[in-house]
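Missing here: one protein chain of the complex. Every other protein chain is in place.
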Amino acid sequence: MSSMIGNTLKISVFGESHGPAIGVTIDGLPPGESMDYDEIKIQMARRAPGADPSSTPRTEPDIPEILSGVLNGRTTGAPLCAVIRNTDTRSGDYDALKRLPRPSHADYPAHVRYGGFQDVRGGGHFSGRLTAPLTFAGTICRQILYRRGILIGGHVLKIGQVTDRPLDECNPDKTLLKRLSEEYFAVILENKKREMQSAIAAAKAQGNSLGGVLEVAACGLPAGVGDPMFGGVENRLAAAVFGIPAVKGVSFGAGFGFADMTGRQANDPWRMENGKIITETNRNGGVLGGITTGMPLIMRAAIKPTPSIAGSQDTVDLISGKNAKTEVKGRHDPCILPRALPVLEAVTAFVLTDLLAQFNLL
Amino acid sequence: MSSMIGNTLKISVFGESHGPAIGVTIDGLPPGESMDYDEIKIQMARRAPGADPSSTPRTEPDIPEILSGVLNGRTTGAPLCAVIRNTDTRSGDYDALKRLPRPSHADYPAHVRYGGFQDVRGGGHFSGRLTAPLTFAGTICRQILYRRGILIGGHVLKIGQVTDRPLDECNPDKTLLKRLSEEYFAVILENKKREMQSAIAAAKAQGNSLGGVLEVAACGLPAGVGDPMFGGVENRLAAAVFGIPAVKGVSFGAGFGFADMTGRQANDPWRMENGKIITETNRNGGVLGGITTGMPLIMRAAIKPTPSIAGSQDTVDLISGKNAKTEVKGRHDPCILPRALPVLEAVTAFVLTDLLAQFNLL
Amino acid sequence: MSSMIGNTLKISVFGESHGPAIGVTIDGLPPGESMDYDEIKIQMARRAPGADPSSTPRTEPDIPEILSGVLNGRTTGAPLCAVIRNTDTRSGDYDALKRLPRPSHADYPAHVRYGGFQDVRGGGHFSGRLTAPLTFAGTICRQILYRRGILIGGHVLKIGQVTDRPLDECNPDKTLLKRLSEEYFAVILENKKREMQSAIAAAKAQGNSLGGVLEVAACGLPAGVGDPMFGGVENRLAAAVFGIPAVKGVSFGAGFGFADMTGRQANDPWRMENGKIITETNRNGGVLGGITTGMPLIMRAAIKPTPSIAGSQDTVDLISGKNAKTEVKGRHDPCILPRALPVLEAVTAFVLTDLLAQFNLL
Partner (left out) sequence: MSSMIGNTLKISVFGESHGPAIGVTIDGLPPGESMDYDEIKIQMARRAPGADPSSTPRTEPDIPEILSGVLNGRTTGAPLCAVIRNTDTRSGDYDALKRLPRPSHADYPAHVRYGGFQDVRGGGHFSGRLTAPLTFAGTICRQILYRRGILIGGHVLKIGQVTDRPLDECNPDKTLLKRLSEEYFAVILENKKREMQSAIAAAKAQGNSLGGVLEVAACGLPAGVGDPMFGGVENRLAAAVFGIPAVKGVSFGAGFGFADMTGRQANDPWRMENGKIITETNRNGGVLGGITTGMPLIMRAAIKPTPSIAGSQDTVDLISGKNAKTEVKGRHDPCILPRALPVLEAVTAFVLTDLLAQFNLL
């Protein structure tokens, strides 16, 4: 637990936003997997800040240096550690944090948990910056899965009041999914993307921020993968996905929408199609009893609005013990969803690779 | 993983619906905890079928026999194993299952996963019946927490189109919560409960079923509990809660509702109140950065409609490999939410006890 | 940890010597494995007390009742729980234990660990009786391995001053190993066995006890199984084997004998034999760098003399805090090695099955 997760395949994430470096160790990778550095660059860029007006202008190259586990461009099977140096840090911006915890950030609970010794600069180990090594690790997994015919992709389903068209639950368009999986701010409908961008721009102008919902699919998973009860695909994905900052809800298939369905509407009838067992609908998002059905895995994650907003907010002074005001400084995303999407996809890739490794399906 | 979960406190669940017995081993309980058998009976009864028309008429006493770990009414600190004998089983009802997987049940993925050797009678190890030992284990945890001032309670927030009043996110009424925590089919508003009962009766009359949303709160948790990233309160709760059959979504605080908020609406300002640091709102449901804030933990779970509905449904014949029809027989709940609520509360109690045990707060 | 162990295959052991029952849950068994109840009976009998003068006259049928995970004589893949009722318990014998901890038993550390709430009767959860469920679990694993051509057997290598002939490190005689694996008090050389029996009888006559060394081999393991560093075959076996009461040392191959060798004597040269890569000697006991070499696994365990001896011994009175005397009553083994051997073999079988399951070699 804590900053390590996984069973057959494990990751250990380290680093603080303004410390010397952040990084990840991936333990249990299959040997002989080739590294596609171009795709790593694409995925790291999708997550990196500064790409468009929706994100913080803070720019970082985020080029991971691989310290182990790769030889001649292929995994050796030994733990792969990659390190990303922190360069563009302005620690001065964050001095008041120790005293005045920001609303809806982890500052205060971390203060209690770590007795004041935690690194508060830029959010320390709680910073969204830690999603860079997560993305790196997941991208390697993504490549491993892709070679086995498993494609992971997703899109921003909802930002504020703007909703994109959901993915086809039974048969997401592979070409579309592939395109989305390489795009910054991936949205299916171009006009919805523009509406989302406008909504973000409006929020930014007011020093405000927006939340939303991400949707991710994994196509090509075989049926019969997963363990019952606590080792189910849903359990494992949720356990990892809640590790992404700002995620406050995770659902599969129709998710909370099941509340509005009857059993007759919700059930997914089985059917033979070209010698393969499929379901006619996929309300369950590819998982029944914790085990894959062979249909696409469909997952959604609720993302809260970035808590770093402009203006004065109520807080307490941890030294004087009195009510106080704080103003969040620094550079921040008015909406984190475009950049959170590749992270969610990466974490999904990691969990599924771990699962398939356990079932010796890699 | 699989049917074991936990860190400092662990459970191992076993049994199949129509096998000799089901049960649970709880490893890591603090020694010296007294057992309140009356409350165990209350909670087991809340989960047991047959209590009202919303549930299956199958009745089972569900009295757990404690085989170890308790002496003179107190925990010894050694693993506590409790066994519940299966009595009222009618295996004949389920003969066709091996051949004709029921839509939206785990039959088919389990068939692939276990190569046809799985016990299909009554759903086998995937049966909702396995929630009886979960409830037992969680009830012991609940008592341990209650002695430390931590109260867990919840209600059926939504069934079909009927929605109960949500719990007060900042200050759930303790008396109300206590009452709900002992009630069968716990709903805050009496009239909403009657509406839900009518909706269930109507669905039942049509051989149909309903889904919904459960809401659970835990009051009295100290601030500063939880680990960063993958060891957070949310990660752990979700990892366990998805082990409850029919759960398809888990959220904390405003959850998917965050999508409709701006940062200004979503942020929870800090405030001193009687020497204690609180938040003015509790959109984050008592958790920030995976760590408790000291505010009530608020969690919601989406429950899909019972897949066992009346009438003919499409399926495939696993032997002939052809499309076929199946009719689900046996006795089933038209709506599982009233009985799923004590299970969700129990699983919550288990996870929080595990967490507090890790922090030596028991 | 605690009373659970394993990775892909896990066990959870429960029970106290004089409580209602002891037992084990095995989670992760491959489905479709047939149960050989005759061999289970043989192995349980090898471990059971009362078989000859070396052991306690306390007799117990030790017939495990299987509560789950088996249908029509085959594993279903769901957790298998088996329970053994405690019958022949004379709790009155143990009353003074709470106050006067027995030398070299766990009484005192358990008292501190569990604050006096532990079940002290018969050693409670620390009793050697808990090895019955371990043996049961391991015997199932043993059968699974045997079907894959992996044979586990062992013998009492040393009791007091009497030493049996060690197993052939490169090529243990399979017929011999099979015979030993079914024998009570398995020793290779018949005359050494008689000498050991005499030594035990002599110790018993003096109210004294003897320790010794057990040696176990596993033949037929493929090369290349195991993880580096902390996931090695040796790490995993040792982590489990130290869970057997009275084990105070574990070694592989030449073990502590390596201290008397030079590198030239200790090295195992590689050689092709009939198209298979073998080593000419097997000083390393079939493991290098934590990974199997394909040669027989050879493990030894040091077993301390039974601490329950006759006569007065020094202790402290935990209530008065003064020095005191205690006399260990009850029925005890003057030498536990004959009965500990099948337990060691069983635990070995469990760990190797877990390992092969992880590598999908079952």
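Which chain is which? They are A, B and C, in the order written, and residues in each are numbered from 1.
Note that contacts are C-beta pairs under 8 Å (C-beta built on N, C-alpha and C of every residue); 3 or more make two chains touch, one makes a residue touch a chain.
None of the values given here were measured: they were computed from a predicted structure.
Student: Hey, which of C:Met4, C:Leu67 or C:Ala132 is the one touching the hidden chain?
Tutor: In the full complex, the listed residue that touches the missing chain is C:Met4.
Student: Of the residues C:Pro103, C:Gly220 or C:Gly330, which one touches the chain left out of the display?
Tutor: Checking the options C:Pro103, C:Gly220 or C:Gly330, the one contacting the hidden chain is C:Pro103.
Student: Of the listed residues A:Arg74, A:Lys174, A:Arg194 or A:Lys325, which contacts the missing chain in the full complex?
Tutor: Only one listed residue reaches the unshown chain, and that is A:Arg74.
Student: Which parts of chain C are in contact with the chain that was left out?
Tutor: Contacting residues on chain C, toward the hidden partner: 1-5, 7, 13, 101, 103-106, 108-113, 125-126, 130, 158-161, 203, 208-213, 223-232, 234-236, 238-240, 242-243, 245, 247-272, 275, 277, 279-280, 283-285, 287-294, 300, 302-309, 313-316, 321-323.
Student: What is the set of chain B residues that contact the non-displayed chain in the whole complex?
Tutor: 7-8, 28, 78, 227-228, 358-360
Student: Please give every residue of chain A in contact with the chain that is not shown.
Tutor: 2-4, 10, 12-16, 19-23, 25, 27-28, 31-32, 65-69, 71, 74-81, 83, 113-119, 124-125
Keep in mind that, in the parts below, only the chains that are shown with their structure count from here on.
Student: When you average C-alpha coordinates per chain, which one falls nearest the overall C-alpha average? Tell me, please.
Tutor: If we average C-alpha coordinates per chain, B lands closest to the whole-structure average.
Student: Could you work out how far the Cα centre of chain A sits from that of chain C, in whole Å?
Tutor: Chain A and chain C have C-alpha centres separated by 46 Å.
Student: Could you state the distance in Å from the CA-based centre of chain B to that of chain C?
Tutor: 39
Student: When the centre of a chain is set as the mean of its C-alpha atoms, what distance in Å lies between chain A and chain B?
Tutor: Measuring from centre to centre gives 26 Å for this pair.
Student: Where does chain A touch two or more other chains at once, residue-wise?
Tutor: 7, 227-228
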